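Every protein chain of the complex appears in place save one, which is left out.
Order as written gives the chain letters A and B; numbering starts at 1 within each chain.
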Amino acid sequence: MVNRIFFILTIIGVPISVIGSYLHWNEVVLFIIYCITIIALAGIIGRATESLAILAGPRIGGLLNATFGNAVELIISLFALQAGLVEVVLASLTGSVIGNLLLVGGLSFFTGGLKYKRQNFNVYDARHNSGLLIFAIVLAFVIPEIFSMDMNLDRTMTLSIGVSIILMILYLAALFFKLVTHRGVYAKEQEKKEEEHEEAEWSKGKATLILLLATVAVAYISEHLVHTFETVGQKFGWSDLFIGIIVVAIVGNAAEHASAVVMAYKNKIGVSVEIAIGSSLQVAMFVSPLLVISSLFMNYQMPLVFSFPELIAMITSVFLTVSITGDGDTNWFEGLTLLCAYFIMAIGFYLL
Amino acid sequence: MVNRIFFILTIIGVPISVIGSYLHWNEVVLFIIYCITIIALAGIIGRATESLAILAGPRIGGLLNATFGNAVELIISLFALQAGLVEVVLASLTGSVIGNLLLVGGLSFFTGGLKYKRQNFNVYDARHNSGLLIFAIVLAFVIPEIFSMDMNLDRTMTLSIGVSIILMILYLAALFFKLVTHRGVYAKEQEKKEEEHEEAEWSKGKATLILLLATVAVAYISEHLVHTFETVGQKFGWSDLFIGIIVVAIVGNAAEHASAVVMAYKNKIGVSVEIAIGSSLQVAMFVSPLLVISSLFMNYQMPLVFSFPELIAMITSVFLTVSITGDGDTNWFEGLTLLCAYFIMAIGFYLL
Partner (left out) sequence: MVNRIFFILTIIGVPISVIGSYLHWNEVVLFIIYCITIIALAGIIGRATESLAILAGPRIGGLLNATFGNAVELIISLFALQAGLVEVVLASLTGSVIGNLLLVGGLSFFTGGLKYKRQNFNVYDARHNSGLLIFAIVLAFVIPEIFSMDMNLDRTMTLSIGVSIILMILYLAALFFKLVTHRGVYAKEQEKKEEEHEEAEWSKGKATLILLLATVAVAYISEHLVHTFETVGQKFGWSDLFIGIIVVAIVGNAAEHASAVVMAYKNKIGVSVEIAIGSSLQVAMFVSPLLVISSLFMNYQMPLVFSFPELIAMITSVFLTVSITGDGDTNWFEGLTLLCAYFIMAIGFYLL
């Protein structure tokens, strides 16, 4: 059903986006059209990736999910970077991390918790993810922030690149750990059985074609989207920061958000957690470093140095998430706590 | 026994306080009389609230405890706020949080640990509390602090009010969670039985009357107490900060402190933890936001922005408490660790 809506929105949205940008419609109207179309396209990319992942088996499939999972966000960010909007990119990375942890996680736990008194997931996965969140955000993002205070830009970029390479190496190592050396080692009996039952929605050829077309469409629209930010910001009184953190992050992740909440409602809270925390880790350990390194070949270099409010927002989100997910048990109140945290940050970034 | 001492101190202390303030006795003498009387009155208010709570059943009772639990502190703070002592109020909130976590928690674990090698309490309660401590102090207190650095006072107040409202909503939701939707869900068998055995000390009418009279007395004395701070500070070389953090916080919480330690000695360490962490949460999620909002109707507005040392003291206290209580197992050494942390902070605030 959701799938069909995404398709209809895409079939309508893509041509309208092309026509609208060609005819220079009102930028606020275009901004809205672009956003809706990208949300639909992100949903389709997600489905296509999933189909390919199932067909390719768990190892290559895991790799596919880990690479294309945040493709939309990566594409938008690349175009924003090329347009020199370094601060918007950093903001959208921040928004993606806190949005996934607090908004997606919170909505999932809350919705699932309305139906079930307690929901459980594998506590080893929770701890594995906690360790990586603390590594990536509390350590690897904080060190360049603090150390760069006493550095010139050259050294800051050198440090950023060093940290980025290490983040990507550890991200690949985490995949290797999860998919090869320790696959199933920490799983409960029941989970091992469940893994079998999935079936691909589309054939390999169809999925690849859809993935390709949707990605091209996202790229096209993203390029135009980033140029509407200035007008939209002036119109609504939104800062670049707010657009990056709340708007771009929500648009780039809406499809994922939806499926996490659906999974929670089906009592597959483990999948919701995997989406929420997994996406955050992907943004922190794969998308962010890739953008830092990509920026070397562009006109605007992007060091891995967030603004202080962004960093604090991410760090406190991580500590809250680690504390709440650490016991592998969730309920509606834990979901509400995460949502309240998100609202506090949204107010804060709006007022900045 | 303790109860009787409180009564005697009240019966002597209240009239002397009235006479002393009327005759303008030496302010240092008055300060001491006020403090002792308030400690005794706080003890009586605690007993009256408990009686009413037992008579009203667990749901309304829980609500009563959650509202009147820090009534004394709230009253003192309101009068201090009216007198323009914004910094003293923020300091006393800080002192209350760290005093409850480190001093009450520490004394309880240490005293209990001298008698018992290991004491246990419900690990789910510990995690629930840990999540809220991290939400309220590490997240909800830090965000306004950091974000307000780049804001004017107007926006800082707007953010403070937003955060305050969210804190109070989540506090009420936590009560709803604990008393209604998940009552007993996370309890062990043994605990469910224990819950029955309590009996109210006073009848409903008597308890209400006592509560009313004691509250009026506290209000009267508090109003005079806050005006002695300046003289006392000059006399002893104490800063406003030190008076707020150490003196006011101890006076406002002494009665609670005593009962937490008594409970630990009776091997009811779960009750001690509930008092220590519960009071901290109440101060952070109910008293603090209420004061911020109340300040809107006064001459001096109070943003939810602590001084940097205050915030760091609270955050580090939370991390230490979460780490030490996280396993639901305590001993004398864990108590001593908390006490040592309190001494470090006391020295720090004294020297500031």
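Everything below uses one rule, namely that contacts are C-beta pairs under 8 Å (C-beta built on N, C-alpha and C of every residue); 3 or more make two chains touch, one makes a residue touch a chain.
Everything numeric in this text was worked out from a predicted model, so none of it was measured.
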{"item": "Hidden-chain contact residue, picked from the options A:12, A:56 or A:170", "value": "A:170"}
{"item": "Per the touch definition above, residue among A:14, A:75, A:90 or A:140 touching the missing chain", "value": "A:140"}
{"item": "Interface residues of chain A (partner: the chain not displayed)", "value": "124, 127, 130-132, 134-135, 138-140, 142-144, 146-147, 149-151, 155, 158-159, 162-163, 166, 169-170, 173-174, 177, 181-182, 185, 322"}
{"item": "Residues from chain B at the interface with the omitted partner, ascending", "value": "117-118, 308-309, 312-313, 316-317, 319-320, 323-324, 326-327, 329, 331-334, 336-337, 340-341, 343-345, 347-349, 351-352"}
